[in-house]
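Only a single protein chain was left out; the remaining protein chains are all shown in position.
So, chain A:
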Amino acid sequence: AVLKDGLRSQVSAALKEGQVTPTELCQRCLALIKSTKFLNAYITVAEETALKQAEESEERYKRGQPLGILDGIPIAVKDNFNTAGIETTCASNMLKGYISPYNATVVQKLLDQGAVLLGKTNLDEFAMGSGSTDGVFGPVRNPWSYSKQYKEKSVPKSHSEDEESNWVITGGSSGGSAAAVSSFTCFAALGSDTGGSTRNPAAHCGVVGLKPTYGLISRHGLIPLVNSMDVPGILTRCVDDAAVLLGSLAGHDPKDSTTIQDDFKPFELPNLTDVSKLSIGIPKEYHAPGLSSEILALWSKAANLFKNAGAKVVEVSLPHTPYSIVCYHVLCTAEVASNMARFDGLEYGHRSDKKDSTESMYAATRREGFNDVVRGRILSGNYFLLKQNYEKYFVKAQKVRRLIANDFVKVFRSGVDILLTPTTLSDAAPYTEFIQEDNRTRSAQNDILTQAANMAGLPAISVPTALSERGLPVGLQFIGRSFQEKQLLTVAKWFEKQVQFPMIQLEEVKRHDNGVFQHQKSASFS
């Protein structure tokens, strides 16, 4: 069961000892990608280059000179990161066929450490959405839709009904990456997180989703949604692996002036046993309208888990939380309007055939290239940026943003180390239900628990906690202090160990994974 293994503990060791080769690993992942094609997690599978990278890695292992723990490890990258020579589409008609001439810094770092890039994963168009349902290549399906656990619990409404109509969404916008990790086609994947786009699908797909502190990891090469909030996100199957990825990606990048200058030292996570010195904050405003009773109960249970282990658990208040959605809406759409202005068909990307004038070419190109969601946000954003509206909306929203960030500062200053909150309001919705409401409504609903961390630039992580009554994953979120990822991940790791989240049982994976290692533990939390 090599594909299910953790990086640090098992796969890397296996590669080093030659129990499995990088090419074998790569081939298995590629085969699994093929057999899970119905998930639609990948937009582009870079089979040739991946195998080549795997071969090169193999050579290094043979010489006894692997580049590090990531050498030979198959990974996937969300399709809004630039990858030289491999199509980067952002799931949009605007960039269909666009082959970037450069690698995003994070991609380059992974490649420099010998990682094997399997392909680019699916997302909501230009990362706008919370379901991974609104890209031009179609929606991503949550692997758990096909799990034994979900199938056992789902009651078919009629005989003719099958998995086809019952499948649930991954959440978004990094749904492809979450699905890829969740279905074992790769060991880790890059996502992006602007309002929760890494943590949300992580929670729905039962994987770990880390949003690092803003400024810790370079955004150079990440096609921006909101420059002042975007971060590259990390999706893995366990917290230790997230720490490994973080260690290989974090640090100052001269190409990104918003990265901090301080030296970053990669760390190994200690095995925390004593939580008595820890203070966990429970923000009452995160008991948001629409929070399912199931998740509320899990949240309580988690709080008690800490309390019973000796930690201090206190209720805290982040009073400006209810304003964060509207604030985010103003600031996000304004930056989107600005960032999307470059897509005019002139230098790259889709160009309309309409040639009457430059203006008409621009207008047609943008109408043809962008979906409704993108165009809607551009229009809103430009409205807020108009001279007569700027003070009322944009500046006001910036001020509210400062208040939201200050809420966290106050709470952390009062002695709280980590905040514990739900990640999502409920488990993953069936696709047919999800698309009943439009993207904007869904985003406003689903971002509510994750977005304030982006406003404040804080690190946050979603850890798979338990299965819902429907047999679908539920994750809980930890939010930490700026640049205190080590503490955040240490606590997350402790929690992960306590809850023993069950492994997904997928037919496809069983068929492809016939390795040497044992299954992981399976005692569940709920």
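One rule holds in what follows: a contact is a pair of C-beta atoms (placed from the backbone, for glycine too) under 8 Å apart; a residue touches a chain by one contact, two chains touch by 3 or more; residues count from 1.
As a working rule, contacts and distances are computed from a predicted model.
S.K.: Which one, "FHF complex subunit HOOK interacting protein 1A", "GATB amidotransferase", "IBH1-like N-terminal domain-containing protein" or "NEDD8-activating enzyme E1 catalytic subunit", is the UniProt name for the chain you do not see?
M.R.: "GATB amidotransferase"
S.K.: Looking beyond the chains shown, say which of A:L30, A:L222, A:A302 or A:L476 touches the absent one.
M.R.: With A:L30, A:L222, A:A302 or A:L476 as choices, the missing chain is touched by A:L222.
S.K.: Using the touch definition up top, pick the residue from A:S154, A:N382, A:Q487 or A:Q505 that touches the left-out chain.
M.R.: Once the missing chain is taken into account, the touching residue is A:N382.
S.K.: In the complete assembly, which of A:V11, A:L95, A:V244 or A:M455 touches the absent chain?
M.R.: Answer from the full complex: A:L95 touches the omitted chain.
S.K.: State which residues belonging to chain A touch the missing partner chain.
M.R.: Interface with the chain not displayed, on the chain A side: 81-82, 88, 90, 95, 100-102, 104, 219-224, 226-228, 254-258, 261, 334-335, 337-338, 340-344, 346-348, 355, 358-359, 362, 382, 385-387, 390, 394.
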